[in-house]
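A single protein chain has been removed from this complex, and every other one stays in its place.
Labels A, B and C are assigned to the chains in the order they are written; within every chain, residues are numbered from 1.
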Amino acid sequence: MNLDINRIRRDFPILEQQVYGKTLVYLDNGATTQKPNVVIDKICEMYRKYNANIHRGVHYLSEKSTQFYEESRQTVAHFINASSNKEIIFTKGTTDSVNLIAHAFGDRFLKKGDQVLVTALEHHANLVPWQMICQKTGAELKIIPINEKGEILQDKYRELLSDRCKILSLTHVSNSLGTIVPIKEMIAQAHAYHIPVLVDAAQSVQHIPVDVQELDCEFLAFSGHKIYGPTGIGVLYGKTEWLEKLPPYQGGGDMIDDVEYQKSTYAEIPLKFEAGTSNYVDAIALAEAIKYISNIGLKNIAAHEQEILRYATEQMLKIEGLKIIGTAAQKASAISFTLKNVHNLDAGMILDKMGIAVRTGHHCAQPLMKKLGITGTIRVSFAIYNTKDEVDVLISALQKLKQMFN
Amino acid sequence: MNLDINRIRRDFPILEQQVYGKTLVYLDNGATTQKPNVVIDKICEMYRKYNANIHRGVHYLSEKSTQFYEESRQTVAHFINASSNKEIIFTKGTTDSVNLIAHAFGDRFLKKGDQVLVTALEHHANLVPWQMICQKTGAELKIIPINEKGEILQDKYRELLSDRCKILSLTHVSNSLGTIVPIKEMIAQAHAYHIPVLVDAAQSVQHIPVDVQELDCEFLAFSGHKIYGPTGIGVLYGKTEWLEKLPPYQGGGDMIDDVEYQKSTYAEIPLKFEAGTSNYVDAIALAEAIKYISNIGLKNIAAHEQEILRYATEQMLKIEGLKIIGTAAQKASAISFTLKNVHNLDAGMILDKMGIAVRTGHHCAQPLMKKLGITGTIRVSFAIYNTKDEVDVLISALQKLKQMFN
Amino acid sequence: MTINEIQDQIIAEFDIYAEWLDKYQYLIDLASDTPAIDETYKTNRYLINGCQSRVWLHATLSKDGSISFSADSDAIITKGIISLLIRVLNNKKPQEIKETDLYFIDKIGLSQNLSPTRANGLASMLKQMKLYAIAFDAKQN
Partner (left out) sequence: MTINEIQDQIIAEFDIYAEWLDKYQYLIDLASDTPAIDETYKTNRYLINGCQSRVWLHATLSKDGSISFSADSDAIITKGIISLLIRVLNNKKPQEIKETDLYFIDKIGLSQNLSPTRANGLASMLKQMKLYAIAFDAKQN
C-alpha cells in the first residue's frame, strides 16, 4: 500500500506553521511527535463534555470518563498485544515507567553482589534510575558494549549473562543513533538465565510493530508524546505475575484497598500502580493517537519511514564532510551526523533560521557520546508525515550551511 | 465586589451539558473542577502552534514551548508568592508531590526512632506515602487527633511535638469534612522544634488565598485539575535550601548535569526534580487557569463560596434526618452529610438521575471514616460557578429522595 | 417458571417505567419486600468482595437438589438488584445456574447505568452465586 502522505499531513495542523517566514520542516520527531486533529479534538471533547474524576464516582460524568479511561487501557493492551488489560499501567511517560520498575524491582529483588544489565546505547531515562537503585542496594551496573557502528556486541552480551544478573533493561531503538536492537533474541538469551527484561520502547512503538507476547519481555515502557499522543502520559506494560509480585511504587488514592492510620492493603493490578488521580484525559487522547496510527497501519508506517530514511541517508552521504554517526545494519527513523568544522549547535541554530527543526547535542545519551569521542551530533528524526521533499529541503539547507562556515 | 456568576458560568462549556435530560448540577468539585474555555483553548493552541519538546532544543518551536513553560513556572511562583521560580517543581499532581517529598526526605533524613506527624484528617495521598516510608526506614507515624466536629485537637498536637519528630505533613483543607486547618499557627509551633512542614493544599489553593512566605511552610503541594486546570499536572513548592539538600527522586533526562555509565551528577533545582519530558502543555494550561482565577480574585472567590456554603448548610439543616458530618468553625467549600436510612451510594445514584453530581463513599479518607464510625458520606463541594439556585435544586432533590426511601 | 421466563417477566415489568427514577423506585420497593438475611450470616465470611456497598450472600441446598439463596445489603438499591438475581436463580438446580446467561441485566439497562465499580459489584454477586452452584454440584456428584 502506498500511503497518501499529503492527506496524512492535513491531519496535523502544526505542519502548516511558518517559522521565520518559512514553512516548518519538522525533523525533531525523536524528541516529540506532532499531534493529529483527532487527538487534540478528543482532549477538548473530554473537557467540554465528560470531565469528571474517574473511579469511585457514582454520577454520569464520572461513569463516562471511567468507561473511556478503561477502554483506553484496552486500546493500549490491544496495540501491543498484552494478554490482559490489567497488564497496562498508565504513567507520566517512559521515564516514570522505568523509575517505577527500577524502584519496585530494586526494593524487592536487588542486593549487594547482584548485577543489573543495560546497554551502552541507553537514554538517560534507562540508565540513571538504575544507577540510583544500584547505589542504594549495592548492586552492580554492567554495560553491554557496542561496536563503532552502534550495534550491540552480542558475544560480549552473552559473556555478561550469568546467574548474578537480576534484570536486563534495554532500549528497542536507540534515540541517538537509530539502531534497532535485536531484542527478541536477546530476551530469549536472558530468559535462559531466568533474567526478566524491561524494554525501553520509547523510540520503537511509533515506528515498528511491537508485540509483547511475541517478544516475551516482562516489562515494556513508552511515552504518549512520542507516538502522536499528548504529553504527560505514558505506558508501562508488565506481565501479570511480575506486576503482582512487585511492591507498589507511589502511595495514595485509588491504589489502596483498605487503609488504616498505621497500615494499608493495596488494590489489585493495575490500580496498585496508579496512585492518585490518573491523567485520564491524556490517557484517553493517547488511545485516540493509537487508533489513528493503527488505522494507517504500523507496517505501512514502517515502510514509509524506512524509505525516507534510506533516501535521506543516500543524499546526506553525498555531502562532503558530513559523517553519519550510527551505521547499524538495522535502523529506524533517526540519523545522527556531524559536519566537519561545524559545531552541532551552530548547525542547529542556522537550520532553525531556515525553518528546519532538528535536535543537537548529546540526546540524553552523554556516556554514549563520550564513548564515541564526540560532544554531540545533529539529529534528524522522521515521522509518518515527513516527505522526500522535506529531505531535499534539508539537503540544500545543509549545503548552504556548509558555505556559511567556509 | 459582587461577582457576576452567570458570566463566569458561560466560561465553562460543560455546565451546559444535559444529564438524563436534566441540566447538570455539578457539585463534585472536590474530586475535580471543570475547566474554563481559556484553559481548553490553550491546550489546543499549544498543540496546534507551538508543540515541541522543551529544554535543550535550539529550534523555534522548542524555544517557544520552553519559554511558555518557564513563564508558567513564574505564574505559579507568583500565585503562591514563592520567593523564586526555582522553588516550583511541576509534578503529576498532589499525590506525586507528596510521594516525592516522602521519598526524598525519608531517604536522607528518616531513621528508626524518628517520628513523622500527620493529622487524622488526611487524604490517603498524604497518609499512605508516609506509611510506606515509615515502614522502610523504621520511623514511626504519629496521628494528630481531631474532635467530633472535625477540628484538630491543638493541645494534643502540642503534646506530640518533640525533637523526635522529623517532619509534619498536614492538609490545609480537609477534602472530606471541609475543615480549614489553622496551619499558620501549627507551622510556627512545629518550627519551634525545627520540624519542617509539608502542606497538602489540594483543597485550599482554589478556595482561599495561599501565601507560602506568610505560612512559612517548607513544602506545599497541589493538583492542577482541582484548580480549574488540566489533569496530569501538579505543583510542589519547596524552600530553596530544602530542595537543595534533598536527593533527587526520579532519574532520567533533564534532571542530570553530567552522566557517565557508572555515575551521574544532577542538575540544579528545579530541574533536579523534573526527570524526563515534563508535561509542558498541561503546565502551560495550568498557568492559564491560575491567571483566570487570579483575575477574578481569590478573595472574591472565597467570599462567593462561603456564601454558598452558608446558604447550603442552612437549607440542609432543615431536612429531617440529614446529619452534617464535619462542623468545624472554619470550613471551605465542602459539606459531607448522611441521610437517615439511606445509604450514601443509594443517594448518589438517585441524585445522579436527577442531574446532580455528588461524591459518595469514604473520599479517600478511610481511617477518618472509621474513626467517625461511618462507612461514608454524601459530599457536595462547591466551586466558583455554583449558585444558590443550584443549592435549591439540590435541596428539593434531597427531599424527593427521602420520599423514595420511605 | 424457567430462568428465562422469569427474566422475560422482569424485563416486561421494567418496560413499564420510562423514567429512570421510576425504575429505581421499583428497585427500592423490591428491596423492602425482600426478607432480610438471617443475622448470623451477616459476617465477613458471607461478604462479597468488589462491591462498594456491603453485600452478604448465603445459599443452601434444598432436599430437592435446588439451591435457595438469601442475601442482604446495607444499600437498598443494591439489595433491590440482588433480589432480582435471587428471583431469577432461586430454587434452580446447580447445573442450570452454572450454565445460565443472565441477559435481563442488560435488557433492563441496569448494566449501562451502573458505574463500572457497581458493575463490578454486580459481576461479583453473580460470580459468587455461580460459585455456590459449582460447589453444590461437585458435592452432589
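In the analysis below, a residue touches a chain if its C-beta (ideal position, glycine included) is under 8 Å from a C-beta of that chain, and two chains touch if they have at least 3 such contacts.
Predicted model, so just to flag it, every value in this text is computed and none were measured.
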Residue, one of B:45, B:63 or B:140, that touches the chain absent here: B:63
Contact partner of the left-out chain, one of A:27, A:342, A:368 or A:391: A:342
Touching the absent chain when the full complex is considered, from B:55, B:92, B:331 or B:402: B:55
Touch list for chain A against the chain that is not drawn: 20, 342-343, 345-346, 349-350, 353-354, 361, 375, 404-405
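Please note the rule applied: only the chains that are shown with their structure count from here on.
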Whole-Å gap separating chain A and chain B, where each centre is the average of the chain's CA atoms: 31
Between chain C and chain A, distance of the C-alpha-averaged centres to the nearest whole Å: 47
Intercentroid distance (Cα basis), chain C paired with chain B, Å: 40
Touching two or more other chains - residue numbers and ranges from chain B: 20, 345, 349, 361
Multi-chain contact sites of chain C, meaning residues that touch two or more partners: 52, 118
